[in-house]
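Comments concern the structure below.
Excluded from the complex is one protein chain; the other protein chains are retained at their positions.
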Amino acid sequence: MFRRLFNVRLRAQIVKELLSILRDPRSRLVLIGPPLIQLLVFSFAATLEVNHVDLAVYNRDTGRASYELLAEIGAAGFVNRVYAVHSPAQRRALIDREQVIAALDIPPDFSRNVAAGHTATAQVILDGRRANAAQITLGYLDRIAARTGAELVPDSPGARDPTVVRHWFNPNLIYRWYIVPSLSGILSTIIALIVTALSIARERELGTFDQLMVSPTTPFEIIVAKTVPAVLIGTVLGLVMIGAAVFVFGVPFRGSFGLLLPSLVLLILSMVGIGLMISAISSTQQQAILGAFAVAVPMVVMSGFATPVDNMPRVLQWVAECLPLTHFLVIVQGCFVKALPPGVVWGQAWPMAAVAVVTLGIAHVVVRSRLG
Amino acid sequence: MSTPLVRRHDGFSLRRLVALIRKESRQLIRDPSTLLIAVVLPVVLLFLFAYAVSLDIRSVRLGVVLESDSAPAQSLAAAFAGTRYFRVTTVHDRQAVGDALVSGALRGMVVIPQDFDQRLAARGDRPLVQIITDGSQPNTANFVANYARGVVSGWLALQARPPAGAAPPIALAARFWFNPEIDSRRALIPGAIAIVMTIIGTMLTALVVAREWERGTMEAIMSTPASVAEILLGKLLPYFALGLAATGVAASLAVFMFDVPLRGSWAVLLLLSSVFLVPALGQGLLISALARNQFVAAQIALMTGFLPAFLLSGFIYEIAGMPWPIRWLTCVVPARYFVASLQTVFLAGDVWPLLLRDLAAMLAIGALSFAVALWRTRKSLD
Partner (left out) sequence: MATLPEPGAAPVDAPGIEITGLTKRFGETVALAGIDAEIRPGRLTGLVGPDGAGKTTLMRILTGLMTPDGGRALVAGRDVAAGGDIHSITGYMPQRFGLYEDLSVLQNMRLYAELRGVAAASHDAVFARLLAFTRLAPFTSRLAGRLSGGMKQKLGLACALMGQPQVLLLDEPGVGVDPLSRQDLWRMVNELTGAGMTVVWSTAYLDEAERCGHVLLLDRGRLAFDGPPEKLTARLAGRSFRLEAVSGERRAVLAEALELPSVCDGVIEGSGVRVVLRRQARRDEIEALASRSGATVVPVAARFEDAFVDLLGGGPGGTSALAARMEPVTLADSSPVVCRDLSKRFGDFTATDRVSFEVGRGEIFGLIGPNGAGKSTTFKMLCGLLKPTAGEARVAGHDLRRAAGAAKSRLGYMAQKFSLYGLLSVRQNLDFFAGVYGLDGALRRERVAEMIEIFQLAPYLDAAPESLPLGFRQRLAMACALMHRPPVLFLDEPTSGVDPLTRREFWTHINGLVRRGVTVMVTTHFMDEAEYCDRVALMYRARLIALDTPDALKHAAATAECPEPSMEQAFIHHIQAADREDEATTRSASP
């Protein structure tokens, strides 16, 4: 059975596909280089921390409390530069021009209030255009304010937190532990899609597709022959990136590799199916590339990479459930920092398998019908 | 024939340019894939950014472990159940929730200990509750920790017997200018526009110019009196118009359907988009001049145009948080300036000092890529 399935014709085509992707050192470089560079760049670029920000301070208080608070802020690691401003107009201009992300406004009675045991309130104006960064900055400032308060009034309530917080799996909430495994999934998805979306369309434009069709090979063999190398290459690249996550970025791997690998293969297989389907339907390379894009962009956006799927409206959650990437992200995030149990992995794996079966089936039918 | 049939033109000819533009527009309209990218994708993306991608987290699944049966403990648990930020599952056994955290069924848990009443009476000597989060999603974990803490503090305040003193000595009152409700949709729309414009400007342009080389039509056109500048302009202007049209669609949707305010003027929005198309088209042209093959052109456009516009433009990830080599790298990503100036025009208004800086940067990058592309195209066939 196996010999019949993997007959000579099929093997020859698989070798052909592998060679046409890998023979030329330049195209090898184009295939392998950029994803690794992207992984490196984006892993450092994608961060939820804020650093090197500039602040403005409009201080109308002359007491000790404001002095202490500003000293703490000036010494904080995330602050690049503090501008002292002397009028609301000046402050407004700095924020408008995005020279500062936040401006602290300390009222004249600030230190007096602290000394009197009242709560001293300073106003923080934040740039809502950069909503994300502004919120994070506010979080940092809040912490500094609480700390300064506790130092000034040792027995104050801010000094004691009524709760104790533990982050499991990632105690210091290192964002890179999240982003690197996710990126490895996203980048292998995009590669698998681009490589396969062009494969049939290109052969058709160059005329070699006719050459294949007059040979005794069947549409089924053609689809298998285009699937196997793309899955191999996509999986290897995915593994390289997962390896980089572990050995270069130091992300702990606590789950089961034996579960992650088949999931990766399923992800690539389903993306190859989508790519081949697009390729079989397109009549030109341009259509194939743009088609792949029209699929890839919304897929990445909806996969839960940027924001959790739980946050989406119900209907969009259903759509997200149909995307292989959504499921793989759950698996890869789970397999890295925590040991996702096999049952959960299986629950996320079968939808990918279903997508693969459906899309490869459609690609096969389209290729076969082109003969008619 | 007595009338002269041919008018000779020296240098630039508007008529030839118009003819080339008409040709390109016809081809553009005829191919369904360009419409897919120019019309359908912007609408889908805006829709997704408006509804699917929200950085504002709500209804996170939280487990509350109620180890104490006392009335105050029950009241605190009720306080958790009452907030719209959490979807609470109440259990009495710590172990069950631990497994749910591993499997991802819950994103965090709050343990109200057996000796909750004693701790409450001790007034702050020992923490009242323990908050445990799923750190595998740091974003959500942070949110859970902060809001759970907030719920406990709020509950304590309601009990009217705070552990000590009155209130914290220093408080910060935050006000977000331009976006008071910090609606992330408002920050994401400019990013969506930048992405669509990058796909049309860089990706599509790189493809269509590469196609002319591949099919040999470039050679025929270059053997006519049309100059290189006319040929390239004739190629680019239709995509320029398409890019502006896509921006128009996206901006109208944002303003009229998704209630994003446009505090600046439409004229400035148009100006910004036009100027952004200069580096975008220049990059597309440069890619096709280097690749001349649709497959390679698509890959280069993906890696140097699309992904940087997505991840390095500052609309999802703050540039200020990146390490310095990457911050330098973002300086040559035109989308970075476009996103920043769009955010200003939508949410703040026409702040010229800021806009002029961004416009100048985009024009400079555009001029550079155009210069290189022209130089590469001119020595074309040799």
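Lettered A and B in written order, each chain numbered from 1.
As a convention for this text, contacts are C-beta pairs under 8 Å (C-beta built on N, C-alpha and C of every residue); 3 or more make two chains touch, one makes a residue touch a chain.
Computed from a predicted model, the values in this text were never measured in an experiment.
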Sole contact to the chain not displayed, among A:T62, A:N80 or A:Q211: A:Q211
On chain B, residues whose C-beta touches the chain left out of the figure: 1, 3-10, 13, 15-16, 18-20, 22-23, 26-27, 30-31, 215-226, 380-382
Over the whole complex, note the residues of chain A touching the chain we left out. 7-9, 11-13, 15-16, 19-21, 23-24, 27, 206-208, 210-218, 371-372
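Basically, only the chains that are shown with their structure count from here on.
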Whole-Å gap separating chain A and chain B, where each centre is the average of the chain's CA atoms: 13
Residues on chain A engaged by chain B in the complex (per definition of touch): 30, 34, 38, 41-42, 44-53, 65, 69, 95-98, 101, 114, 117-136, 138-139, 141-142, 145-146, 148-150, 152-153, 155-158, 160-171, 173-175, 177-178, 190, 194, 198, 202, 282, 285-287, 289-291, 293-294, 297-298, 300-302, 306-308, 310-313, 316, 320, 330, 333-334, 336-341, 343-344
Touching chain A in the complex, chain B uses residues 31-34, 36-37, 40-41, 44-45, 48-49, 51-61, 101-104, 124, 127-142, 145-146, 148-149, 152-153, 156, 162-180, 182-184, 186-187, 195, 199, 203-204, 207-208, 211, 294-296, 298-299, 302-303, 306-307, 310-312, 314, 316-318, 320-323, 326-327, 329-330, 340, 343-344, 347-348, 351, 353-354
